[in-house]
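The complex appears here minus one protein chain, its other protein chains still in place.
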Amino acid sequence: MRIKVINPNTTRSMTEKIGEAARRAASPGVEILAVSPRMGPVSIEGSYDEAFAAVGVIDEVLRGEAEGCDGYVIACFGDPGLAAAREVARGPVVGIAEAAMHAASLIGTGFSIVSMLERSRMTMEHLVHAYGMERRCRSIRMTDIPVLDLEIEGSDAQARIIAECRCAISEDHADCVLLGCGGMSDLMARVSAEIGAPAIDGVSAGVRLVEALAGLGLGTSKRQGYAAPLAKAYEGEFGRFALR
Amino acid sequence: MRIKVINPNTTRSMTEKIGEAARRAASPGVEILAVSPRMGPVSIEGSYDEAFAAVGVIDEVLRGEAEGCDGYVIACFGDPGLAAAREVARGPVVGIAEAAMHAASLIGTGFSIVSMLERSRMTMEHLVHAYGMERRCRSIRMTDIPVLDLEIEGSDAQARIIAECRCAISEDHADCVLLGCGGMSDLMARVSAEIGAPAIDGVSAGVRLVEALAGLGLGTSKRQGYAAPLAKAYEGEFGRFALR
Amino acid sequence: MRIKVINPNTTRSMTEKIGEAARRAASPGVEILAVSPRMGPVSIEGSYDEAFAAVGVIDEVLRGEAEGCDGYVIACFGDPGLAAAREVARGPVVGIAEAAMHAASLIGTGFSIVSMLERSRMTMEHLVHAYGMERRCRSIRMTDIPVLDLEIEGSDAQARIIAECRCAISEDHADCVLLGCGGMSDLMARVSAEIGAPAIDGVSAGVRLVEALAGLGLGTSKRQGYAAPLAKAYEGEFGRFALR
Amino acid sequence: MRIKVINPNTTRSMTEKIGEAARRAASPGVEILAVSPRMGPVSIEGSYDEAFAAVGVIDEVLRGEAEGCDGYVIACFGDPGLAAAREVARGPVVGIAEAAMHAASLIGTGFSIVSMLERSRMTMEHLVHAYGMERRCRSIRMTDIPVLDLEIEGSDAQARIIAECRCAISEDHADCVLLGCGGMSDLMARVSAEIGAPAIDGVSAGVRLVEALAGLGLGTSKRQGYAAPLAKAYEGEFGRFALR
Amino acid sequence: MRIKVINPNTTRSMTEKIGEAARRAASPGVEILAVSPRMGPVSIEGSYDEAFAAVGVIDEVLRGEAEGCDGYVIACFGDPGLAAAREVARGPVVGIAEAAMHAASLIGTGFSIVSMLERSRMTMEHLVHAYGMERRCRSIRMTDIPVLDLEIEGSDAQARIIAECRCAISEDHADCVLLGCGGMSDLMARVSAEIGAPAIDGVSAGVRLVEALAGLGLGTSKRQGYAAPLAKAYEGEFGRFALR
Partner (left out) sequence: MRIKVINPNTTRSMTEKIGEAARRAASPGVEILAVSPRMGPVSIEGSYDEAFAAVGVIDEVLRGEAEGCDGYVIACFGDPGLAAAREVARGPVVGIAEAAMHAASLIGTGFSIVSMLERSRMTMEHLVHAYGMERRCRSIRMTDIPVLDLEIEGSDAQARIIAECRCAISEDHADCVLLGCGGMSDLMARVSAEIGAPAIDGVSAGVRLVEALAGLGLGTSKRQGYAAPLAKAYEGEFGRFALR
């Protein structure tokens, strides 16, 4: 089985970290392709960044279909481009926010999300709602750490994230914590150990969920909203995205 | 006051029709710029098309800020790129699905949406929910007419749409009908007359809502999720979208 | 266009203040009639007051229909008599709570309401829910200031309201604030400036929304729940309200 | 124990019928006062009628407090004036829609409401939601029979109502039926027998719920939204409703 | 009328206390049978305990049907076995959480639950939701007192519970408090007096609601999900529970 894990931003060090987490999580015999798009923002911190990242994700899924990928993980906690990716893919596609929330809802009574900039709260709330998790989500705690600080060795980002996770457990009645950024995917074991409760990395969870679905022969249903995109003309610089 | 009405697809005949509806709706002294993006799909029928259209919308809003636009209407009933556009714009931005639903909720007890392809039902449902309109929406009726059929003279598209609107009133307890596509913006008066109940074109409603907000001095709030995009590098062909 | 702005209580100084706000907000050529009912409470602080105010509102809308009014604004943040007024009116009717919430949902990601007595919290919650705004409302902050204190020159009411608005922005993740009483309609510009985020006065928003709807030719739909009241006998002192 | 059952319209024959149902339902030793207001509409078919009926209800509750009533039932299926009545009453107040829905939710998995004019659907939906019964309500079936037809001997109103109740059970997965009008309060036993499932008359249920609450020493809580109305001036013909 | 009040745990002192509360609440002429199951946990503090308690409850309802009981109260605030008991019983069955929430929603605008161990929060939240009370429930406050501490004379359990009830009123905008454990059923009058707002014991409320329903001739509807259990074989030690 070949799973493509797409880091929707273009920061290679984060793509590598994500790829490592994905490989650690994958079952024996599962091949992980960890990529970033060829174009787009170096980090995703708002809806503007996300709109461009979505196109990058689509581009990688189109390429993945040609490469024979069996499924996809979108490794940004805003799940950019998820619905469009599902239209393109035959196999399953999961976003890491989606994967983490589904996993949490199977092992606990309520989760908290710990993430980066306050300005992304709206996106998280939106996803919690879109996935039907509003009665499971105990809190969303933003640390106000810029995404790329996670890539800076020696920054206090990890310590601050762990502190916030601890509060989620002790103050918000959460019994597990979601690591709310692809760039935190190396922290699952460490945070879990520190807080004495499950910490869930969506990249790891996403890989395993895609394995599970593809292993059952379940691809994306093409009967309604995720049917393949219709053939039509695309103008200007997006001309190459026209499908036939 | 200068309002930019963005038809997110690249079909010029539809942009013209939308521009006419916008001008008909606008107050005296309001200037309407009706545009389509320079790149993207000729029609929007699914999430794939929508992802590219969103970039086209953003491009036009960026340009509009330089042109001194006071507000924006996104003239596709999926409201593509709305959150990103709000990050970029100082003034208000409304989508036509959003505008039509808000207007309907102020003049009736329940509305139906009449729109095009069945595959877009998911998007409509999602918007109904995102806008808090789930207790107002009586039904979503898809005619399964391709969007561009609206541009073909002599097609039976209008007749089929009107028939569906009639059913919404008589069978679904709706008391007004939303025209669920930018390409229907010339039908507001005719449908209203035929069904004996308000039919709402989102383009017209959108122009008037933007006028109302801008006239009150209300622009998009920059304090939380719609704060201006952060300065950062963008790679590859999207390099020109990097903001400073 | 002639819009009647009804202050549902009988305090004339508040009616004047509301009329001024309405005129400030109105487009050129729009005539504002600012009135209070001939009977009813001097302020509305609970459901008892509201029930009487509703009759006063209806009385003014009946009169307004005879006066050729094109639309109505109900200028109390509990929107008393709204559904009944819609049955009577041909044109659009909006309440100021409704108007403020709709406006806020178009320019921000979440609002807080700042209002008067704690006992009215229930009413505000009810309206938030009735209008589908439960996912937009960040908080309801009651200052416990009696409504008529807003009419006392030199009171600290304004200062306390502004302090509460500040907290809504800084503590509740709100990005705009709704002024939760008709008597605050003179504060929109001042509060906005002080808190650095949009403050919305429902009177101003209501006038503009009625203009927008009436300008589009949209009156209240008469096909379902807002159909004209049925002709029937009314007994006793309400005999004059019987319609034929 | 003395319970006042208020028929909010002024049709005496209906008040008598309601009084009989209330007496049939009441426990031994409970005194029923069945009254109509001195002023207001002869039937309640819309929000306009309801606004005036609410004042009539309040008037009767004010009088009831002086008469030593221990609780109140508001015998119209729109529960007009309920919140205001609670502000005035020391004892419990229940509406018949509320009573019927609560009773149904304790004995079945889902109910249907069978009621009169289509135009009142909006009000029923609103109450279903306000009382948290949206997951219990299987359907609302309006017969489009005018309320006062229930008072005409020899009309086919009863037959049509029973037919609709039967459909609710056989087509909508309901396991009990709510009689959606005070004027149906004589039908509980007959409908039950005909459909082979519980039919609930809100007047009967309301009397028993008030007995239950008052018997436990539970009156309306005065700590928040149902606190006694504040003393204040009332102008014009409502002057006599000013409380001190 | 004969009502069986089932304390689902096997602690006799608690059963006696519950029986006393039930008898205090019951109308003249109503016979109360207060029992505990013959098997099961001495207290119910989690879903494991609850699963066994449910079987004990069913056992007592089966026996009650033979004994001619007219209705049942399940006297644990998790309402264990409620749906199954309804399948078995001809008359009405109410749980004390359900009874308390319904009573509270008829006399106030919002309630708080004050209960025992933090680990039971999930169960309470689940019931609040199942009963449609999510917009009425202001807070759930767990004292972290083990259930059986309520049976220890001289413990500080009562004092701590009262303190928490006070906070519910003063901090959470609640206007009544639900006593969230069958073992608190002796505290209704005392807590009410101390906090100056209604405190509701579900045992008392449950008895009165069963009286009300049974008095109206309303038993559990057998038309859908509460139809009598089907005749079938039961294996092993549960063989005696097979119905014919």
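Here the chain labels run A, B, C, D and E in written order, and each chain numbers its own residues starting at 1.
Convention: a contact is a pair of C-beta atoms (placed from the backbone, for glycine too) under 8 Å apart; a residue touches a chain by one contact, two chains touch by 3 or more.
Predicted, not measured: the structure shown is a model, and the values here were computed from it.
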Visible contact partners (per top-of-document touch definition) of the missing chain: A, B, D, E
Among A:I113, A:L127, A:I169 or A:L187, the residue in touch with the chain that has been omitted: A:I169
Residue among A:N9, A:S105 or A:S185 touching the omitted chain: A:S105
Hidden partner chain, residues of subunit B it touches: 118, 121-122, 125, 129
Absent-chain interface as seen on subunit D, which is shown: 109-110, 135, 173
Where the missing chain touches subunit A, by residue: 25, 27, 92, 94, 98, 102-103, 105-110, 131-136, 169, 173-176, 189, 192, 196-198, 200, 204-205, 208-209, 211-213, 215-226
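Keep in mind that, in the parts below, only the chains that are shown with their structure count from here on.
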Equivalent interface positions on subunit C and subunit D, same or different at half: same
Interface hub residues of subunit E, defined as touching at least two other chains: 109-110, 135, 173
Chain-level touch network, classified as line, ring, star, complete or other: other
All touching chain pairs, where touch follows the definition stated at the start: A-B, A-C, A-E, B-C, B-D, C-D, C-E, D-E
